[in-house]
Each structure stands twice: as C-alpha cells, then as structure tokens.
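Sending over a structure as structure tokens; questions will come in a sec.
A single protein chain has been omitted from the complex, and every remaining protein chain is retained in its original position.
Now for chain A:
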Amino acid sequence: MKRRMILKAGLAAAATSMMLQAPMALADDPAKIGFVYVSPIGDAGWTYQHDLGRLEMIDNLGDKVTTTFVESVPEGADAERVIREMAASGHDLIFATSFGYMNYVERVAKQFPNVRFMHATGYKGGPNFLNYNARFYEGRYLTGIIAGEMTKSDILGYVAAFPIPEVLQGINAFTLGAQSVNPDIQVRVIWVNSWYDPGKEREAAQALIAQGADVITHHTDSTAVVQAAQDQGAYAVAYHSDMSKYGKDAHLTATTHHWGPYYTEIAERMLEKEGMGESIWGGFKEGFVELAPINPVVPQAVQDKVAEVTEQIREGEFHPFTGPIVGQDGKEVLAAGQTMTDEQLGKMNFYVKGVNSKLPK
C-alpha cells in the first residue's frame, strides 16, 4: 500500500515537472548544443582545436546556449549511441567532429528531423545534416616549403593515421610544397592505423628519423611526434595545434585549425531559426586554417617566401594542387595549368611522385 502511494506520488511529481518544463522550453531557455569528440581534449590536437571553437562560441553567444561534450568516442557503434542520446535528450544542434562518425550521424539525423547535425570532414549530407571541412592541405603545402628548405638529408617523414582522402591530400600537398623548393625531396610515410596512439606515433617517428628523415610531420592526434623529434634532435612540423611547447627546438611551425567563428555562425543560424545553409570547405580565406608562428631557425628568406605563398592562397591566386601533377607511378594525374576540382580532391586515392612509400589499399 505504502509503496504504491510513493509510486503514485512520484508519477504525479514527474508529470507536474514535465508540464512545468514544457512551456519553459518554448520560452528563453538556452539552446543545447552537443559536441562529440574522438579523443580526449588535452592540451593540443584535433579535439583540442574543436573545443577551443566550442569555447569561442560560448564567449560569443553567452547564455543563449549551453553546451555538452563527450570525449574519446570511438568511431564505431558507440558513436551512434552517443549521438542518439544527445539528440534524444533535447539538443538542438550536434557537432560530430570526426570522419568516422559520418554514417552514424546520417542514420540518427533521419530519426531526428528537428535536430541540426553538423559533421566534420565527411561528404554526406541531408535536410538537417551538413558537413564542414577545412582545406588543411593549404597549410600542408606551406609547411612542405619550410620542410623542403630545412632538410639536409632530403628525406622527410610523415606519420599518418588512415589512408583516407583528407590524409592523402595532406601528404601530397606537403610533398608538392617541399618539391617546389627542393626537387630531390622524398617523403616516407608510416601508417599507424590509429588517430590517437602516442606510443606507436612515437615509435613511428623514431623509425623515420633512424632511416634518415630529418624533418617529420604527422597526421595523428597526439604530440608524440613533436616530442620524439625534440628528443632525437630532428625538426618537426606539427598539425592541429601549435605544439611548440612540446619541442621548442624541433617545432618549425604547425598547420592549425580554427573553428570558433564558424561554430558561432552555425549556432546563430539555429537560434535565429534560419535555414541550414550549405556544406562548407574553408581554408585560409575563411580563416579555418592558419600557420603557427615559424621557428626563428627558419631563414628569413624562407619565411618571406611562405608569407608570399600564404597570401596567394588566401587571395585564391594559387591552388596547391595545380598541374602538372605526376602520380607515384609516373603517370600524369593533372595536366599543366589545371587545378584540381573539389570533387577530385575529395576522392584522392594516390600518392604524388616523390612519396617513397607504398599506399595501403
């Protein structure tokens, strides 16, 4: 008897609280925005930059929004569970910040037509589902110029995660940038088959250095490669974040990512109930990509050259993938004078000449 009364009271309370909450949600409740991260936020890296973007958005929009985030969500079935839970728990806008979430976002987006889904670095979309990406390869080309000027062995090392187009764009742009100042350059790639495995990233960096690479870069998430370069007396070009504090002598520069203004814009669209807009692929021009301050060991002439090419890229006068581009097998991929279309870039599945490694199929 007693137990039943408690149960009834509980139900009643729940019902009233729901009734109280429902109209409030229509009023000036802050919009809930969710972020799904593939790795821990930490002090640097892919996820750290996205979180900086989240914080900048909060700074800009104040108490109009509240945010939640989930770190270290693997790119598997767990991701779908996390994204669905966010959608089901009243989030109005969800940023899924890793390539591997794409199919899960697509599935959940269909089930929650009133929630806006933003997926980073993918290629799918829908009525309530956009993707956004940055032209990281623009920064890669510039850092390639620096690496090509700074190497003495003419061997550059690249620690890479997975052979997807985005990573291949980076490797190829880096190689082309280095070749633009040093035609003899060769780039060696080690695939570690993980976005975030500091132990393996470090071992890979050490293996590259041991085999003659004196400037190394990475397309993985941790600071391990920069640290390894610092310990072994090599140079490193970082990715995602300025990682100079992890290797003040080794760190030449970094291709850095900047999401804050874009996140603010997307959140404002949602608050103003405007349409979704279109998927975006932004580079230097849109402020998505920048270079970290260049280490003073890089000669001024090189820095000036980099600054010049940066401006050309920013103004749209120069595209890193401008022909003639020759593939690893010696066949021409792009004729002289042509530039690669976004579609071609998005499907990139080859190495350019100068990459001395085997592309995993």
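By definition in this document, a contact is a pair of C-beta atoms (placed from the backbone, for glycine too) under 8 Å apart; a residue touches a chain by one contact, two chains touch by 3 or more; residues count from 1.
In this section, contacts and distances are computed from a predicted model.
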Key: From "TonB-dependent receptor", "ABC transporter permease", "Anti-sigma factor NepR domain-containing protein" or "tRNA N6-adenosine threonylcarbamoyltransferase", the hidden chain's UniProt protein name   = "ABC transporter permease"
Residue of A:98, A:169 or A:227 touching the missing chain in the full complex = A:227
Key: Options A:33, A:96 or A:204, residue touching the unrepresented chain   = A:204
Query = Looking at the whole complex, which of A:117, A:136, A:174 or A:191 touches the chain that is not displayed?
reply = A:191
In chain A, positions touching the absent partner = 40-45, 48, 72, 157, 188-193, 196-200, 202-204, 206-208, 210-211, 213, 222-224, 227, 231, 246, 356-358, 360-361
